[in-house]
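Submitted below is the structure of interest, expressed as structure tokens.
A single protein chain has been omitted; all remaining protein chains appear in their positions.
Chain lettering (A, B, C, D, E, F and G) follows the sequence in which the chains are written, and residue indices restart at 1 in each chain.
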Amino acid sequence: MSSFEELGFCKLDTDREQRTGFPEVVFGAGKTKEQIAVIVTRLIEKHGRVMVTRLAPNIADELMLLFPEAVYQSIPRIFTYGTAKRLFIGKVTVLSGGTSDMPVAEEAAITAEWMGCKVERIYDVGVAGIDRLLAFRENIQSANVVIVVAGMEGALASVVGGLVRRPVIAVPTSVGYGCHFEGLTPLLSMMTSCAAGISVVNIDNGFGAGYNAAIIQQLVAEASQS
Amino acid sequence: MSSFEELGFCKLDTDREQRTGFPEVVFGAGKTKEQIAVIVTRLIEKHGRVMVTRLAPNIADELMLLFPEAVYQSIPRIFTYGTAKRLFIGKVTVLSGGTSDMPVAEEAAITAEWMGCKVERIYDVGVAGIDRLLAFRENIQSANVVIVVAGMEGALASVVGGLVRRPVIAVPTSVGYGCHFEGLTPLLSMMTSCAAGISVVNIDNGFGAGYNAAIIQQLVAEASQS
Amino acid sequence: MSSFEELGFCKLDTDREQRTGFPEVVFGAGKTKEQIAVIVTRLIEKHGRVMVTRLAPNIADELMLLFPEAVYQSIPRIFTYGTAKRLFIGKVTVLSGGTSDMPVAEEAAITAEWMGCKVERIYDVGVAGIDRLLAFRENIQSANVVIVVAGMEGALASVVGGLVRRPVIAVPTSVGYGCHFEGLTPLLSMMTSCAAGISVVNIDNGFGAGYNAAIIQQLVAEASQS
Amino acid sequence: MSSFEELGFCKLDTDREQRTGFPEVVFGAGKTKEQIAVIVTRLIEKHGRVMVTRLAPNIADELMLLFPEAVYQSIPRIFTYGTAKRLFIGKVTVLSGGTSDMPVAEEAAITAEWMGCKVERIYDVGVAGIDRLLAFRENIQSANVVIVVAGMEGALASVVGGLVRRPVIAVPTSVGYGCHFEGLTPLLSMMTSCAAGISVVNIDNGFGAGYNAAIIQQLVAEASQS
Amino acid sequence: MSSFEELGFCKLDTDREQRTGFPEVVFGAGKTKEQIAVIVTRLIEKHGRVMVTRLAPNIADELMLLFPEAVYQSIPRIFTYGTAKRLFIGKVTVLSGGTSDMPVAEEAAITAEWMGCKVERIYDVGVAGIDRLLAFRENIQSANVVIVVAGMEGALASVVGGLVRRPVIAVPTSVGYGCHFEGLTPLLSMMTSCAAGISVVNIDNGFGAGYNAAIIQQLVAEASQS
Amino acid sequence: MSSFEELGFCKLDTDREQRTGFPEVVFGAGKTKEQIAVIVTRLIEKHGRVMVTRLAPNIADELMLLFPEAVYQSIPRIFTYGTAKRLFIGKVTVLSGGTSDMPVAEEAAITAEWMGCKVERIYDVGVAGIDRLLAFRENIQSANVVIVVAGMEGALASVVGGLVRRPVIAVPTSVGYGCHFEGLTPLLSMMTSCAAGISVVNIDNGFGAGYNAAIIQQLVAEASQS
Amino acid sequence: MSSFEELGFCKLDTDREQRTGFPEVVFGAGKTKEQIAVIVTRLIEKHGRVMVTRLAPNIADELMLLFPEAVYQSIPRIFTYGTAKRLFIGKVTVLSGGTSDMPVAEEAAITAEWMGCKVERIYDVGVAGIDRLLAFRENIQSANVVIVVAGMEGALASVVGGLVRRPVIAVPTSVGYGCHFEGLTPLLSMMTSCAAGISVVNIDNGFGAGYNAAIIQQLVAEASQS
Partner (left out) sequence: MSSFEELGFCKLDTDREQRTGFPEVVFGAGKTKEQIAVIVTRLIEKHGRVMVTRLAPNIADELMLLFPEAVYQSIPRIFTYGTAKRLFIGKVTVLSGGTSDMPVAEEAAITAEWMGCKVERIYDVGVAGIDRLLAFRENIQSANVVIVVAGMEGALASVVGGLVRRPVIAVPTSVGYGCHFEGLTPLLSMMTSCAAGISVVNIDNGFGAGYNAAIIQQLVAEASQS
């Protein structure tokens, strides 16, 4: 049985690092400035580090006053304090289809880094110019885990899935228009991909992809040591 | 003002060849054996040739007794009588993603051929094995029109759209399962493709793709002659 | 193998004119002012011309300071610099259903013009007043390619598809309300049209329609010369 | 307060003729042979006439043994016994888009006739051959009520709606394939029509359209007499 | 063949009054201030009256300066100039489910009135308090046409449809929340109603309902005179 | 912590009666004949009674050979063995909209009875004949819990919800056609009902409604005794 | 037959307290300041108490000037005046999945309290930390009615449904992103729950859940007294 700490408005999962290897990550959207400040303070006290995703810039500004040594990256809207305790072997490669997918790709990359992964970024390699992608074939094939971030029709996941022997985590993004339906189309497309080895996370869920990559890397690290 | 012939249950568009260059093509699904026999007979009398798509084998068998010189192809379920009056310059290339897309691909190919196109078939080149596709890069780039037939996630259209300078007509197929939704997923995917130069027809509408390719080829032919 | 230029935030497809006949067109939505300025500058250096679609007026204003000889059209929100190298034979006719479809229709028309097409515009000819449309029957029938831009139920595509012997490219628009679902209804309607010879592009994708028309015209031009 | 008759498995609305001008019509689908026999017998006793829609042929066969003077029409699957008490002035015109829409069109036509309407049928006038439709312009414009039955994209309703000064009742049908979604596409299309004067009933609901037309004709008849 | 007047940005259907009995009604949404001013001026010159629906208040203010004798009603956002040429016999009754449905109900009522109908309004009679509705049973049953305007689940249409012998035109509204989906739920609900005699128009399309009611009333009037 | 019994293919929740007051009910669909026989035998051994819903007739026939004293009702496809240990005070009233909703209504009624409720059935009282329903107003108002089973548009739930002071459990059914979407329309309609006091269970889930009613009645019984 | 009071813009259901035990509750969204003021004043005159849900803060401010003894809670946006006439035996337990679900959970809790329930709140016990939830197992099992408020995937309802012998009322919330579709996903998830004893209300409909819980508690109270 794991334990938690009652904060009134929430029940902090203080046991999570012991249970999963990582302290609880805070989802910043939909929480008030005060709620976030309390949670962040408590997590830093407990674990010495914290990450907040989807944090509005104005809340981040106030948080930075409290924790000047923290870092806030405005494109992916991530706040981080402290770093990973260890660096996993091998690399995670994050690919993105287009320039506008960068916030989600960065959310994935920074999450994985904060959790201890070495991350390689290869952006703007959408399949409409297949040679751009293939120019990085070896980079991609030498990764332990590949994260594919793509909006529009999400075809990049299928092409990459066919190139590698490693797990591919696909993230559909809400970048597109018309019958793209704010990411539903690439989500369905990635789900029905003709390539094996692909699994999918929610639309714009860069955090989830980075987290999945990191726990695979953690598994590799722990298995290698045993 | 064009004219038509009243057959009781339908109004035959006998004027269509003069108007569009091709006699009316019969959509076989949902019509009775007798209706089809009357229509086919009348169109042969009028134009000397006819094509029926989506024709059930048992109706085809009876029709073949009436018109022994006709041809019925059971995979795409197409009945043809007579041939094109002329052969257009250049080629139409039909690509398909997987083995199971063949009925739709053949519907496209046979339609285009019956209308006067030279057709090149390159099947089973889905993007999960991108090198299979790229092995045919030159074939594809030398076509006047490219038809891409794909089920699953339909990513083939995007990759091909990025390779060529010619119009790509994409046909989503109902081949797939789960959240493929009988072709809705590749339809949406092809619609939101990151590649320009792609236009899309209805799910499994191989006929429509072949027809579109043929009228482009007809335009090329007529423009070249003038 | 085609090549590209690494700009950090994107990989510019500088090889595209050689591959497809046209330089890369920039999709302005979702890119920052700075990103657009860099891309536009580089493409002008390379090709002597550029087109940016869906460009916000405030970014356009700044871009015009850099390139005073460029043109920005505020209704379709298109920025163009330079003109086509050649003018294709024959015309492209752009039809629209209603007054409110004009931005999309103009995006199609200007794209086709910038790529070298002669364009005829026939606007506000929705099928609820069929005689308005039929008054232009000859104009429509004498086009090489017809683009139909329509919101609401999109029925215009079907009627036009039945009138002509040439390819019809249908563009559903987000103009409508209620169960029009921001363009999904005309998209589905155009897809299931009872007329042959129609293919469809994404909702509000006037650029895609214009591009498709232009590459058909390019095909005609190149085939005529050979 | 109206009254009803308790039959155990159902509560027969015997008061309906007095309330609405017409006896209750039986929806045959989903009821057992025995249930239908009891209801039909009771309604004939009460009103001297009855109509059953969507009646399976095998149940119809048995019913015909009980009521030899009844009529069963197998295409629209309608069973009728007795006729209207009066014939309304003016005509109802039923249009259909294609041959396969005939069962629904006939359900509409027979319902209207059984309720007292004079019905004119104009079938297979889909908009892909607009001149076929316009050849009947005067017939359509001289109707009191127009019923438009169409599958595929349902564009016929919009064109007809623009031609007449009378109410148009549109019936989408399940005839189509792919993203037609068993009638959802023409339903949405008819709903968002750019023509005024159109109202819509459920997919394949020929009965509803015929019923609506008949109560309009009843209103006209009663108002004329008063 | 009807005629039209070319205004540049639109083709005015000046022939409509002769064809349908009513001059063209202007859909105000999505048109600029200038476009509306030109159209309204021209229609007043031609017909002596005009109606504009969905007109933004700021545009209405300017229009009122041009035509001080016009009327603008801000809840349904309708601008009217001039009145009907004749008053039809009998009444149209407009019912609404709740207070928030009033803008749509008023759009229906004012449209019908402007076209010549006598209109009775019975608002806030949703079925959750069935006795409120039944208190008006006789009012409803004595109408020639009943318009039912309802959001939420739209059940009012079914109950009313069972009470009357006259046509019921149902208008789903976008009033609701959650899985009401901005009116889709009442639209589908009204479509599948267990009551006969109901037909449906688009979400929030009060104009369409009023127009339908008025052309039924016009039919009654013309038939009575003949 | 509750316990369970491992049967290999399933883990029987033998602790459920103690935890909830009722033994586990078996969902018969999707299980093999052999699996059902083993589960039923074991539950009878343990609790002396069992209920199986959605049981195919052929499996029921074999089960009846094993347990001749059991009862199988073929319309709702329910198998019951044994009876409730006690009879709760007050009644549960089950209403249905139409004759075809009876299988689901009976599933609800028999479930509630087997669990100890007194059940009153009032069937075929759809709102299109509101007086049929209102004739039972007092019956409905004197129930402790009301279950409303309705297909088509599901409006019955709203009307009943407005009549009573007790909980209304609404069950949408798959009875309908066209845009009824196999029960999705009444589900959404019931969800967005304008009446308070309604909660909804899954399409055709008569069992769930009966179960909910019974646990409310159990609560009443236990609270009364305490 | 119940009665109502005509207020012009609405028909106040003054008879509701007698019919259901509770005065009418006002849905604040979509009504004007003036309408709310009139309704609230009239209900207080009639019943001595009133509750308004979804009331905008600026309207609440003005209302508080009129009724200083009232209470407005800004998180759930509820205005209450007066209290319940009696306190029901037993408790209602309100669970929520996450911090952001609190407004909806509070709407449920306050509604139940205002109607006479004792309410226990257990918030932030989403299933991703199952031990947090299980730490409250006894609290939950001792409730008469359990309300589960959850966004994201709504899994909390299923787990709770399996723990208790009492009715569970599930409220999906619009808290989530991506393919959560503003609450549709948890709604569907709760509907198809593998646990019995769950019924569902509309997305974010905390009021409906609280109301349902209260009428169950009222039933228990009245049954206990009889």
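Throughout what follows, contacts are C-beta pairs under 8 Å (C-beta built on N, C-alpha and C of every residue); 3 or more make two chains touch, one makes a residue touch a chain.
Being a predicted model, the structure only gives us computed values, none of them experimental.
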Contact with the hidden chain, among G:93, G:144 or G:185, goes to G:185
Among G:152, G:169, G:203 or G:221, contact with the omitted chain is made only by G:152
Among G:127, G:149, G:171 or G:221, contact with the omitted chain is made only by G:127
It is residues of chain F that touch the chain not shown, namely 1-4, 9-11, 13, 16, 29-31, 35, 174, 183-184, 187, 202-205
Residue positions on chain A contacting the omitted chain are 19-21, 25, 89-90, 144-145, 164-167, 169, 187, 191-192, 196-202, 207-209, 211-212, 215-216, 218-220, 223-224
Logged for chain G, residues touching the omitted partner chain are 97-98, 126-130, 134, 152-155, 158-159, 161-163, 176-181, 184-186, 188-196
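Going forward, only the chains that are shown with their structure count from here on.
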For chain A and chain G, the touch-path distance in steps comes out at 1
Interface repeat test, A-G vs E-F, D-F or F-G, passes over-half contact pair overlap for D-F
Set E-F beside D-E; more C-beta pairs touch across E-F
Chain centres from averaged Cα atoms put chain A and chain B apart, in whole Å, by 44
Whole-angstrom distance, CA centroid of chain E to CA centroid of chain G, is 36
Note: chain D sits from chain A at a C-alpha centroid distance in Å of 57
Multi-chain contacts in chain E, i.e. residues touching at least two other chains, fall at 98, 129, 134, 177-180, 184, 187, 191-192, 196, 202
Among line, ring, star, complete and other, the chain contact graph is other
